[in-house]
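A single protein chain has been omitted; all remaining protein chains appear in their positions.
Should a chain be cited, it is by its letter among A and B, assigned in written order, with residues numbered from 1 in that chain.
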Amino acid sequence: MSIATPSRQESSNAVLDGPMLEVKDLVVRYGRGRKAAAAPAAVDGVSFSIRPGETVGLVGESGSGKSTIGKAILGLQKTAGGTISYQGKEITHAGTAERRSLGGELRAVFQDPNSSLNPRNTVGASLAEPLRLRGVSAGDARAKAEAMLERVGLPREAVDRYPSQFSGGQRQRIAVARALICEPKLVVCDEAVSALDLSTQAQVLNLLADLRDERGLSYLFIAHDISVVQFLAQRVVVLYRGQVMESGPAAAVTENPKHPFTQALVAASPVPRPAEQAERRTLRESMGVRTASSVSATPGGCPFRQRCPLATELCAAERPALRTVGESDVACHYA
Amino acid sequence: MIPNVAPAPADSTAAAAAALPKSGPKAAFTKVSAHRLFASPGGVAGVLWLAALVVASLTAPLWLPFKTEDQDFTAVLSGPTAAHWLGTDELGRDLLSRIFASAAGTLGTSFITVIVAVGLGTILAMASAALGDRVEAVISRVTEIMMSVPGTVIILAVIGAVGTNIPVIMAILGILISAGIYRVMLGQAKSLQSQLYVDAAKVDGVSTLGISLRHVLPGLTNTIVVQSALIFAVGMLIQAGLAFIGFGPPIPQPSWGGMIQGASQHVYDAPWLMVPTGAVLALTVLAANAIGNALGKAPNAAASHLPSAAARRQRAKAVAAVGAAQVAAGTDAPPAKGQLSVRGLSVGVDGGPRLVTDVSFDVEQGTVLGLVGESGCGKTMTALSLLGLLPSGVVATGGQILWNGKNLAAATDREMEAIRGRDIALISQEPMRALDPMFTVGYQLTSAIRRLRKVGKAEARKEARSLLEKVGIVDAGRILKTYPHQISGGMAQRVAIALALSGRPRLLVADEPTTALDVTVQAEILSLLRSLVKDTGMSVVMVTHDLGVVADICDQVAVMYAGQVVENGKTANILDNPRHPYTLALLAADPHANHAADMPERLATISGQVPQPKDWPTGCRFMARCQFAGSACAAPVPLLPSGSEDGLVRCVKADELAVEGLEWVATEVPTHRLLDLTPTRTNVVEKDMA
Partner (left out) sequence: MALFITKRLLMALATVLVVAVLAFLLVHAMPGSPGAVSLGAGASQEAIDEVNARLGWNDPLVVQFVRWLGDAVQGNLGTSLIDGRSVSDDLANRLPVTASLAAGATLLSGVLGVALGVTAAVRGGMVDRIVGGICGMAVALPAFWIGIIFVYLLAVQSSVFPATGYVPFEASPQDWALSLALPVITLAVGGAAFIARQTRASMLEALQQEHIRTLRATATPTWKILYVHALRYASLPIVAGIALQFIGLFGGSVIAEQLFAMPGLGQAVQTSVSTHDAPSVQGVVVIATVVVVAVNLVLELATKFLDPKLRAS
């Protein structure tokens, strides 16, 4: 079994005083040339950090840049500015070799369980790939793969099967096993449970929580569903159109949101209790948040101002900086 | 002469299917698609013919009755005789001998084209996919140029330069064709390159070349084989064509094209001469094409949304059978006008497994019914059967859908056409795909209004505008002029709702209408639907997997599991006081059901998964996953009153559970089994049990 022992966790934590991951003023633009430069950036000056053993949730709607940030951290997306540091070492522009030398400490679980495993490889081959790259022998890799499968609740025999022989939830467990097989310290989970049904989603969420507690993992948990994030994350970063709107402890952000966008986001997420949902609906409708505009965003100022009930001329003129309000950091002139 | 190297039509679906295999154990073996080849009679025949030809040709000196150049002046231009089975040519040479002796050369040189064309095309496609936009732009430009030159003329110019050196000519032909192969391969290579497992490999630090070889190339294998077979046929035809116009192998040497050329000189006096060579050439090309088609057949082609005439006839038969069964059974009292009453509805694959069994529910006028459950439980099939829009091959096999005195389950397609849009309308999950990308929003909306309301063009346009305003679109005038791809998902769903309203329906079937939308947009769309129900008095059947959506908008809810309704009743009763263990478990597994402050350490889960229709037991279908299952659950369970108002529940233990107030415990078996391995993890168990 390759499960980290508590003593090892402590020792690795002791070495690390600084953050596990630090993202500073990250900017990402899509496309090239003048057109791209004129368009609003997909990620526009985002900063946050993840401490060892901490789970940070990255929440936002489609087009908020949350997945792009994950990709940039994993080296799958070129950045246009800012830095990404892993354990104090800058990896913003790290190449393939440099990434390989990270030794599998930085790993990922992706959204779609249908596409995150190569359908033409056996589960065992998929699990062994990262190990083999690091010079583990075929026999050892197989043994590790079997142990890891068992840990995520699948039979050892699964190593010789193909991904199509498993259900969505099981495939996502395999993807988790693949991410954790080389004992990473930080796992980026990009919408890791969004494609799953309720009951399987709960299974995978539990598994992620167990593994984190067991191994002292850090997660960057990217999701559009704030309730799912709230289950796993200690801290939450809320994004809108590539910018951080609010960040703070999960409970504070979800129970007592300060930013008008976060308030709208939380109020819009329906709860399965009819009476309470009726109250929330009334509250949401009274907030006066305008419809997601079909008009494309104009640069400068607060990105949320066109929908915001509090917006004034100041919001159009000046992009609000993050400032501390209560337990959270909020980018709003009027929070 | 080189026309048919464009993307072969049969492959477009195959490409998609190869990139995204559906579940089922067989799909895993796309690597070796031999089983698919031998499953098709055409493919088997093709392989046999080609193999026989190659063997016969290579062993020709051993068995052929004549040498290729033997001349029999006693039998010039003869038809088939005992001596010359296929007859002789103008010099009395034996056709059978000449055809088979030249086969190996023809096949071999055609294979040169295949290797060059498919090899080069594949490498270029993989390079384009792997090396980014810039490289792709350059390669695509070059191949565009290659495709826009007159290939045959170039080949002839090449012949002018190098003479009739067949291997060289066939290789150059391969280069010209590779541009077409590149076009076929590029889309698929790019789709493979964008798969998440490629991202995962990149995160691992696998090199670009490694990714191409390990993750992209294997996915292309099937297309490579298919294209090879097709190009092989093209190569043979072109080679024969060249020989026909005099650019074949040097004169005494036989070639198929040359022999047909010779035969064409004698079409007046010996027409038979055309037949043997033409037939062998055609059979060989057919064989190669058959192999290609057998391999290229998409295993999981998506179902057509408008069944072919043949499929419609078949469905009409099934519908008539349901109707006849109803007449025999007799009907209960008809429901009130404007009320939908589904009684004992079954839906199944025609001649195959059942997908929905014995589903009953009522929708009162002006109310919203939620059909809720996980995927694979039959919600969407139930909803689509209300409109008679089940996918091809799926039919309502029994029961009644009573609406305004008619049984829609037994209605003909023509009868349904009168009801669709006017009485019952549909909105679906992906608004962007629900709208026709080729026409403006305005065209789609006005033509629906003209059709459904029988009004003139000008009035329809006015009405379209007011409908858009009614669904909350402020700049209706602008939206009318746009194409669907120019608007956002939320806007598209509003347009789709407006389209559904164009016939003033009394019932709206909404199939996961907000699942693809952001939560803030979802809230807006739900508000819109609620106000529409209030204003128009129409009813809604809302399919959803989200219990929060149910709580927000539904008056009644039917919880579905494995093709059955397991619990049915008022939303408040069911969500606040669930009677069926499945409902109980769904609620316990939903993170939305908890506040941040009291978020549990672990969510409740349901072990295992929804069973496939073929695995449905005769007893309770949830039994295998249920924490409360007992021996009584193995017998068929009826839907019985649950005791709370008009609620119904399909569980033998419902009363017992209600009395004891049991909770769905947050644990799962596999993890549990592993938990006693190390002392650190026993804590987790305690936490679970607490």
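In this text, a residue touches a chain if its C-beta (ideal position, glycine included) is under 8 Å from a C-beta of that chain, and two chains touch if they have at least 3 such contacts.
Remember, it's a predicted structure, so these values are computed and weren't measured experimentally.
Counted over the whole complex, the shown chains touched by the missing one are B. When the full complex is taken into account, the listed residue touching the unshown chain is B:271, out of B:132, B:167 or B:271. Note that of B:436, B:459 or B:656, the residue touching the chain absent from this view is B:436.
Only one of B:359, B:402, B:499 or B:565 touches the absent chain when the whole complex is considered: B:499. For the chain left out of this panel, the touching residue among B:289, B:493, B:544 or B:573 is B:289.
Residues of chain B that touch the chain left out of the display are 1-4, 6, 8-10, 12-13, 141, 144-145, 147-154, 156-163, 233, 237, 240-241, 244-247, 257, 260-261, 263-264, 267-268, 271, 274, 278, 281-283, 285-286, 289-290, 293, 301-311, 313, 387, 389, 417-418, 420-422, 425-426, 428, 430, 433-440, 447-448, 451-452, 483, 485-486, 496, 499-500, 502-503.
As a working rule, only the chains that are shown with their structure count from here on.
Listing the residues of chain A that touch chain B in their complex gives 1, 3, 6, 32, 61-62, 71, 74-76, 96-97, 99-102, 104, 106-108, 110-112, 114-120, 126, 129-130, 133, 150-151, 153-154, 161-165, 167, 169-170, 175, 178-179, 197-203, 205-207, 209-210, 213-214, 224-228, 230-231, 250-251, 254-255, 264-265, 267-277, 281, 284-285, 289, 291-292, 294. By the touch criterion given at the top, residues 20-25, 27-31, 133, 195-197, 199-208, 215, 218-219, 374-375, 472, 474-475, 479, 487-491, 518-524, 526-527, 545-552, 571-572, 575-576, 585-587, 589-597, 599, 601-606, 609-610, 666, 668, 670-671, 674, 677-678, 680-681, 684 of chain B touch chain A in their complex.
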